[in-house]
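Reading through the structure tokens given below for one structure.
Only one protein chain is missing from this complex, and each of the others stays in its spot.
Chain lettering (A and B) follows the sequence in which the chains are written, and residue indices restart at 1 in each chain.
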Amino acid sequence: MPLFAQAINMLAALFLLVAFAMLSQRRLANLINLYALQGLILGLSIGVVAYGTDQPKLYFSAGLNLILKVIAVPWLLRRLVRKLQVQWDRETILYIPTIMLLGLGLVIFAFNASLPLSELAGTINHNTLGIALASVLLSSLMMILRATAISQVIGFLALENGLIFAATSVTYGMPMVIELGIALDVIVGVFILGVFFFHIREQFDSLELNYLDRHED
Amino acid sequence: MNAREIPLQLTQFVLVVGAAPLLAGWIGQCRAWFANRSGAGLLQPYRVLRKLFHKSPVMAHEASLLFRIAPYILFGGMALAGAIVPMFSTGLPFAPVADAIALVGIFAFTRIFAALAAMDVGTAFGSMGARREMLVGFLAEPALLIVLFTPALISHSTSLTVIVMSLTAARLVLYPSMAFAAVAFTMVLLAENGRIPVDNPDTHLELTMIHGALDLEYSGRYLALIEWASAIKLLTYIAIGIALFVPWGIARSGHWAHFPLALAIFVVKVIAAGAGLALLETLLAKMRLFRIPEFLGTAFMLAVLGLLVHFLLGA
Partner (left out) sequence: MSGSLGLPLEIVLGTLVLWLALALASVAVSRYPEVIRSLFFVGSLGSLALCVAGFLAITRAPQVCVLPLGLPGLPFHLRLDALSAIFIILFGATTFSVSLYTTGYLKHARYPAGARMALQYHILLASIALFFLADDAYVFMVAWETMALSSYFLVVTDHQEVAVRKAGFLYLLIEHVGALAILLAFAIMQASAHHGIGAGYTFHAMRDSTLPTGLASAVFFLALFGFGAKIGLIPLHVWLPEAHPVAPSPISALLSGVLLKLGVYGILRVVFDLLHAQVWWWGVTTLLIGLMTALFGAIYSAVQSDMKRLLAYSSIENMGLILAGVGLTILFLSYHMTVLAALALTATLYHCLNHAFFKSLLFLGSGSVLHATGERHLGKLGGLIHRMPWVAFTMLLGTLAIAGVPPLNGFVSEWLLLQAFLGATSFPHPYLSMAVPLGAAVVALVAGLAAYVMVKFYGIVFLGRAREPQKSPATRIDGDPWERAALTYLALGCLLLGLFPAVVIRIFKPTLALLIAGLPANAHGHSPHHWFLLAPIDVAHASYIPWVFLGAIGLTVLMTFTAVRILFRKPIRRSAIWNCGYPSLTARMQDTAEGFGQPISHIFVSFLRIRRTLPTADDQTPVYRSEIEDLTWHGLYLPLARAVSWMTGLVALLRRRRIAIYLLYSFATLLVLLVLAP
């Protein structure tokens, strides 16, 4: 296996590792750091793909990812957390090994689900499709298991990371326009959600989504 | 078994047993530096050992023979474990005696003796320490085993020397599954050696201790042997970590010329690992006892995940 393919495999594994770490992280502040780390791995892997397949335009995409996901979005999130004064909030989540056992099941499922697809892909890194799919599923699981709005948003952002990862490592990049569009969407989404949070908080004095449910009744 | 390599085996044995307290001294020194203290120096563990060996031991009336034998068994078991882990050469004639699974077995063996000896005198703290030690053990042992299974599957062997040889055979191969195993292994290392965040090696409060409660009733030469054995255990663990995750630079069986260089590389790695461990301990805080199952459960799951990633990526 050429070294660059190995490097992508390695980054894929690290990507999955971070996804698991996010799944089992209780502290909001650490969760944002992990999100930044995931962005870094994503950026690196796009860079490696750019180098390995000799597609200069992917370097641009890698840079965009790094700026957006390692610096901009985490900065916005941190600011939001500070403003809302929830940086030391801890999620009351399930017993971590139990969550990881669930995650483990998802990984096995994702791999077997992606098996027929990745055989079609034909690129050297068809194995990473399973990992990308697994990270997407793990992020969804995280969104389901979380109680506060901000961690759900981080789960959503991580899900988006997983999708981009799938796109780059399996098909070696997607058209630039789409990528820029997604990037803009993410930024705007974070802004809008930030505004939402302030409103939710003013209304209910908490970001726990249980309060919303109760209000519906 | 290659008879010509027996001196090599003996060298490693003597070095491990002799230099293990040095590593403990180094870690203590690093921790002192990180905390902005001047530290007691590298040789402090030796001074402690000398002091303990020269003291006359005090023993409870209720202590049975088991209590007196256990420190020797601990020491012997750890020395054997140190002898079979490839550190700077894969030419270890002793290695076929015990593979990776048997290595975990040795740790279990010494742990059981330590726990039984702690229960022998019949104090509340002794049995509490034994219970906590077994709690850490029953979770850490499977995690360690699964950590070792990942490289065992990669190299189709559970023999540590064969694992190291196959990991160093190619020039540079990245094994993604080993990333998971490495994280899990670090967690197990912290737990098994009684480091922060699982246990505090410097604590003096009985209620929070694990290892401290285990050897609460020991004194004099018996305590010295136990302390020495745990220093050997720490060095052995670090050597396992090096052999699995950064094995490059090890001398292959029969290459005598590489031996001094390999030894130097190994020492540098151990120094780095010790400093890293000290940094980790300085950054982390000790956690509540009932977070430990969660901590080790996470390690176990990560190790299993590593195994799974090995199947996913085929590497």
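Everything below uses one rule, namely that a contact is a pair of C-beta atoms (placed from the backbone, for glycine too) under 8 Å apart; a residue touches a chain by one contact, two chains touch by 3 or more.
All figures in this text were calculated on a predicted structure; none of them were measured in a lab.
Remark: the absent chain touches shown chains A, B in the intact complex.
Contact with the chain that does not appear here is found for just one residue of B:20, B:48, B:115 or B:189, B:115.
Interface note: of B:10, B:35 or B:58, the residue touching the hidden chain in the full complex is B:58.
The chain not shown here touches chain A at positions 108, 111-112, 115. Along chain B, the points of touch with the absent chain fall at residues 53-62, 64, 66, 69, 72-73, 75-77, 79-80, 83, 94, 96-99, 101-102, 105-106, 108-109, 111-112, 115-116, 119-128, 130-132, 134-135, 137-139, 141-142, 145-146, 149, 152-153, 156-159, 162, 206, 216-217, 220-221, 225, 290, 293, 300, 303-304, 307-308, 311.
By our rule, only the chains that are shown with their structure count from here on.
With centres set at the average Cα position, the gap from chain A to chain B is 36 Å. Interface residues of chain B facing chain A in the complex, by the touch rule stated above, are 172-177, 179-180, 183, 293-294, 297-298, 300-302, 304-305, 308-309, 311-315.
Considering their complex, residues 1, 3, 6-7, 9-10, 12-14, 16-17, 20, 24, 95-97, 100-101, 103-104, 107-108, 111, 127-128, 130-131 of chain A touch chain B.
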